[in-house]
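The structure appears below as structure tokens.
A protein chain is absent from this complex, but the other protein chains hold their places.
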Amino acid sequence: MERPGWLVNWPVYRQLTGADRLGRGFAVRSPHTEHAAPRTEAAARVVSSVCPYCAVGCGQKVYVGMVGGREAVTQIEGDPDSPVSRGRLCPKGAASKQLVTHSGRQDKVLYRRPFAASWESLDLATAMDMIADRVLATRAATWEESVDGKRVARTLGFASLGGATLDNEENYLINKLWTALGAIQIENQARI
Amino acid sequence: MAECHPVAFQWVVQAKQRGATVLHVDPRFTRTSALASAHVPTRAGGDIVFLGALINYVLAGGHEFREYVTAYTNAADMLPADFVDAEDGDGLFSGYDQETRTYDNATWQPTGERDLTLSHPRCVFQVLKRHFARYTPELVDEVCGIAPADFERIASTLVACSGREKTTAWVYAVGWTQHSTGVQHIRTASILQTLLGNMGRPGGGIMALRGHANIQGATDIPTLFHLLGGYLPMPAAGESMEAYLRRIPDTGFWGNKRAYLVSMLKAWFGDAASAANDYCFGYLPRITGDHGTYRTTLDMIDGKVKGYFLLGENPAVGSAGGRLQRLALANLDWLVVKDLAMIESATFWQKGPEIESGELVTERIGTEVFFLPAAAHVEKDGSFTNTQRLLQWHEKALDPPGDARSDLSFIYHLGRKIRAKLASSSDPRDRPVLDLTWDYPVEGEQEEPSAVAVLAEINGHAADGSPLSAFTQLAGDGSTSCGSWIHAGVFAGGVNQSARRKPDAEQSWVALEWGWAWPANRRILYNRASADPQGRPWSEAKAYIWWDADAGEWTGHDVPDIEKTKPPSFRPQPGARAQAALSGADAFIMQADGKAALFVPSGLADGPLPVHFEPAESPLRNRVYGQDTSPVSVQYRDRLPVRAQVAGHAATYPYVVTTYRLTEHHTAGSMSRTLGRLAELQPELFCEVSPGLAAERGLANGGWATIITARAAIEARVLVTRRNRPLRIPGEGVIHQVGLPYHWGSEGIVTGDSVNDLLPVVLDPNVYIQESKVATCDIRPGRRPRGPARLELVRQYREQAGLGAEWEPQQGDAGPDAEPAAGPDAEPDAEPAAGPDAGPAQTGHPAAPGGTEHHDQ
Partner (left out) sequence: MTSNSLYGPLEDVSGDAGYVAGHPERVGFFTDTSVCIGCKACEVACKEWNGLPDPDADLLKLTGMSYDNTAELGSNAWRHVAFIEQAVPQVSVLSRDGAGQLIISASAGDTDDSGQATRWLMASDVCKHCTHAGCLDVCPTGALVRTEFGTVIVQPDVCNGCAYCVSACPFGVIDRREDDGRAWKCTMCYDRLRGGLEPACAKACPTDSIQFGRLDELRVTAQARLAELHEAGITQARLYGADPEDGIGGAGAFFLLLDEPQVYGLPPDPVVTTRDLPAMWRWAGLAAGALAAGVAVAFAGRRA
């Protein structure tokens, strides 16, 4: 005999008619429980990545899904295929999703003019243009063609200090542009 | 290792379960110690004595791997009669100039003769033996606080676990380099490992556990003042291309230097680079000595450096002498900070400690600051090089939010703007930037440049435009281009080899098809040494690379680190160059003589052999030589004074202070203190003290303590722990060490004082890395004073210690003459855009000369 849906889903009915007479298991499963599934199954895509913290280079899988109508990273976990890490992560690696999604992340350009007591907003294109102007003005004002009669063709007027989480490709272009501009105080965390 | 590289430590745990002995030698009892076979506490800064005594143990007992040493090292090299070892010079080698505090290495050069019996008194092996003879277990006891019986057990274990059948690996974190003798620490370990035959073999080596995702890559494809790609040096003032090339050896694989350099110049300057103009070698700026980050910081204070880019770096917290760093930032014309979250280096003008103390006044700081938000690792394509030289590609998952951009995007678009602004220039100094190859395809609405295209340029191209597959294809005639010769092959066949991800389970244990390691996808460097001179594995248990006589080639588990078909019997012709000058039994192919350097005739500023000196700040005199501290360390005493050496330690700063990291945080904290998940795990700065020191100074667990050095006073919570064991030094009594993790600053979810403020700026003379693992301090209960009283406390201590007054801050009186309102924007209610639109003319720094703060004038 076919039972009406409401009835078979009613915990008390299931408890009385099934094997879960104490109502501690099958009989009392809720819709939330019935529908439980890993959210990674709903990911729009998953890409392969590398942990951004230390230099061990643990493999990561990054899951992207929809959150509040927008694409967002929904999970980052270890890549079991990696011969480096075998899917494991330390607490920092395990917190990588929060590194990407945390509310303290800045996503707007800020500008502090000389002697000012607070930040102002500034649009990205203007900021880039201003920075280009400052690089060129400083370079022009501090150019050294020679030192002690020896050609150096450089500027000591501006310097650059990079973090060690920048990609190889980023470092390559930084070194290439700054060097071509004659800057030599191009440094990174490796000396610190 | 468990503390800062937990996932790598899984392999140590596995090895231990399979019978390996794990010895942990560290001033600090860490999570590594907890799982090691034994923890050996030692005094910070005693490393060369400890390692030197192990070398002495090996040599005195005849425990060296003699066949390996004779064949693969320069042990047989004869030194000239006028070479004076530090042993005979009371810590100084021949060639020392007291005036300049530098060495001339003329007397260190081998004569060219070799004594394969290793018995001549002037051969390297015998010099080495005499040099380390005074590094005895008793000296280890006196300097490091390690009892002779314990030392004997460590040494005998090391010897028993090295040789044909077994290998020992040394693993260090880069705190080992953060000493005024840092390079020589690694050198001492290298000598030890080479004598024991532990280099170039599986399970051997010296593993630097580096602390950042791409810090290895940032050295290989450098942003370092003294290097170009692939460890080519930067040219010096006035240097021609020929003179430059003469500096690099003719033999060994560096002998192909012209091909490496010219190919790099072709990658950068394209068609503009030709034989006629030395491939634009003249376009490169020239260095004149030290342009390291600390020198640059001082030059900011002196007003020589006007602008600064901080791309994912936070020197206000992360560099030694935080006050010095912030004073430097406050004296810039302009500063660009690019980071994921707000960092202390961007807000020093708002809430730095010097604002609180009154040393700096916001309205008198003329620095114009741009904060640009950065893209996270999942928001861009690119490669990281891990600590084993393994390049791994990370794929972009989604666009960065808002104005956030990758650094690749920033530098590329900035370069475009700069080139556009200079387009009509006829000034020769603008030619280099205008002639740059700067044409990368862009993708998406954000016009993100293609990282793959950049990687392809780094890999390089043959004359026909096809991607190179090996650095051996490079030519010095301009027909090939290659951004970094050691990376040739990463884009072999037009395929991004760094993105390979063949599952671990589906390939060999060496995993050659996961990512790509420079050079040539080789996983263990100098692996030719895993076979004997005849090309046979030293033992079956340690077989790795061997000569297959039937096939006429090297084979094995890895990519052989020697020309594939060069037989072990090969002997070079006289006058041969590059790799052709090395025999088939020369395993160390980057060396000019193909030999591992037990003795280093050139390239080191502080001597061809390691010598123990005390740290610049130490509670002890040097027990080994008359000279207390390194005679050639780089010190800026007038800027950030070092406490004068004192006998004994019952003085103003009686304790050793050492700094370190915690598992739960990351360096200067901007990637961990900003995350709730990590902030809650270690919410407050703390100092670790022994129960004995706590009793001596009245410190209560969970309470507050103030730590004072000659530079600064900071406060921290107290963690009394028996893991911090005082060291008993014969003749000195007990030495207490205060341990401090350095992750805190004023930004983020959890905040605290910055430990690096305590440190002096004393540098290793080879690499200009600061001594941040040892200084001396006092510690007392309670919180530090607020406001100007904090400075007063530091001053009182300095007075008591008899230190000069030059450190005294010039509070508030060195600001600009102009009132704040007279800054670049006279109208207080001007539109925000008014500043930016007014352009660079405004940055003719209103604060200079006499700029903000000149603390030392």
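Labels for the chains are A and B, by order of writing; each one numbers its residues from 1.
We adopt the following convention: a residue touches a chain if its C-beta (ideal position, glycine included) is under 8 Å from a C-beta of that chain, and two chains touch if they have at least 3 such contacts.
Note that the coordinates shown come from a computational prediction; the quantities given were computed from them, not determined experimentally.
Across B:120, B:717 or B:795, the residue that sits in touch with the chain not pictured is B:717.
Taking the complete complex into account, residues 2, 6-7, 9-10, 13, 16-17, 19, 21, 29, 31-41, 150, 153-154, 157, 160, 662-664, 676-684, 686, 692, 701-702, 717-719, 721-723, 725, 749-750 of subunit B touch the chain not shown.
In the full complex, subunit A touches the hidden chain at residues 4, 11-16, 18-33, 36-41, 75-78, 80, 87-91, 93-95, 97-98.
Note that only the chains that are shown with their structure count from here on.
Residue ranges of subunit A in contact with subunit B, taken from their complex: 45, 47-60, 62, 64, 71-73, 76, 79-86, 88-96, 98-100, 102, 104-124, 126-138, 141-143, 145-192.
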